[in-house]
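In what follows, a structure is listed as structure tokens, so that the remarks can point back to it.
All protein chains of the complex are present and in place, except for one that has been dropped.
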Amino acid sequence: MLKLLYFARLRESLGTDSEAVELAPSVRDVAGLMDWLRTRGGSWSEELAPGRTVRVSVNLEMAEATTPVRDGDEVALFPPVTGG
Amino acid sequence: MLKLLYFARLRESLGTDSEAVELAPSVRDVAGLMDWLRTRGGSWSEELAPGRTVRVSVNLEMAEATTPVRDGDEVALFPPVTGG
Amino acid sequence: MPVRVQAEDFDAGAEILALRRGNPKIGALASFIGLVRDVNNGEPVTGMTLEHYPGMTEKALENIVSEAQSRWDVLDALVIHRVGLLLPTDQIVLVVVSSAHRGDAFAACEFIMDYLKTRAPFWKKEQTAQGTRWVEARETDDRSAERWEKMSPASAAHRPR
Partner (left out) sequence: MPVRVQAEDFDAGAEILALRRGNPKIGALASFIGLVRDVNNGEPVTGMTLEHYPGMTEKALENIVSEAQSRWDVLDALVIHRVGLLLPTDQIVLVVVSSAHRGDAFAACEFIMDYLKTRAPFWKKEQTAQGTRWVEARETDDRSAERWEKMSPASAAHRPR
């Protein structure tokens, strides 16, 4: 199982702040996870479209497209940060 | 009359914090005043020797060698500042 | 821990005092307070809600403070960032850095703020007369953070002491 978290604009437009998902065997990294989530269609394909700026963290560290994603990881999706 | 003030190391080594002096006619600017004060000899010629770093203000503004000095002015001599 | 994320307000004066008190090695203490303005991009703002990612936010702030400590001679550092509903004139963030010399204190304090702005997971949602809106990340904040990356160790060291 993978723990998925959503924050800020993504949390609102996707209508959820977290979910637990069974990883598809094709998903090996962040890019693969995004591809897989986009197949859900609707606001998923919209918000996670390649042109949109979405930041991803894996186990509390900022991640890149090639960062590996494994069973048991906590992955979060969110917009660029705006604190301070 | 010219009001002369001395601060910090200069105040101590010259042994005075202020004096009123009658301006010699030859004194027209800061450089002339320094030349004239050096003629006093002793610690005056020592402390105000051309190699020593002495700062001069005229009427509360930082001055240069060519800054005019006139009757009624307040002139201060002091070392480079070390506040903050 | 030099990092706190909290809904409550903070007493900047008391925090500064606590950081400097009784340490005769401190010659310089730089601090920064970020506050809610009543306007943003020319539009009136009546309030904002700050969201964060519990766990990751604290970790990110600790990493930023550690990075500052590795770059400059920092004696002590503190970051407090608020979350939840905030109103104009409310305090958002406090950064305090103590050092022997002012160049290190200023640089580390500004560095922490610049990195916090681009790397710590906080998100602002503003309230305006037209409703609420998520604040967009600013390109100028990215440029501010990038300044420190382009800075070589040599030029970083060439600050007043």
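A few notes on this one:
Note that the chains are named A, B and C in the order they appear, and that numbering of residues resets to 1 at the start of each chain.
Quick note on the criterion: a residue touches a chain if its C-beta (ideal position, glycine included) is under 8 Å from a C-beta of that chain, and two chains touch if they have at least 3 such contacts.
Keep in mind the model is a prediction, meaning the values are calculated, not measured.
Just so you know, the chain we are not showing touches B, C across the whole complex.
Only one residue from B:M1, B:A24 or B:M62 touches the chain missing from this view: B:M62. Only one residue from C:V5, C:A105, C:A120 or C:V135 touches the chain missing from this view: C:A105.
Within the complete assembly, C:P88 is the residue of C:P2, C:G55 or C:P88 that touches the hidden chain.
When the missing chain is restored to the complex, the residue among C:P24, C:P54 or C:G131 that touches it is C:P24. Per the touch definition above, the residue from B:S26, B:T39 or B:T82 contacting the chain not shown is B:T82.
Subunit B residues in contact with the hidden partner, per the touch definition given at the top, are 5, 7-9, 53, 57, 60-62, 76, 78-84. In the full complex, subunit C touches the hidden chain at residues 11-14, 16-17, 20-39, 88-89, 100, 102-103, 105-106, 109-110, 113-114, 140-141, 143-144, 159-161.
The rule is short, and it goes like this: only the chains that are shown with their structure count from here on.
Chain centres were defined as the mean of their Cα atoms; on that basis the chain farthest from subunit C turns out to be B.
Averaged Cα coordinates give subunit A a centre that lies 27 Å from the centre of subunit C. A straight line joining the Cα centres of subunit A and subunit B is 73 Å long. Once the centre of each chain is set as its mean CA position, subunit B and subunit C turn out to be 48 Å apart.
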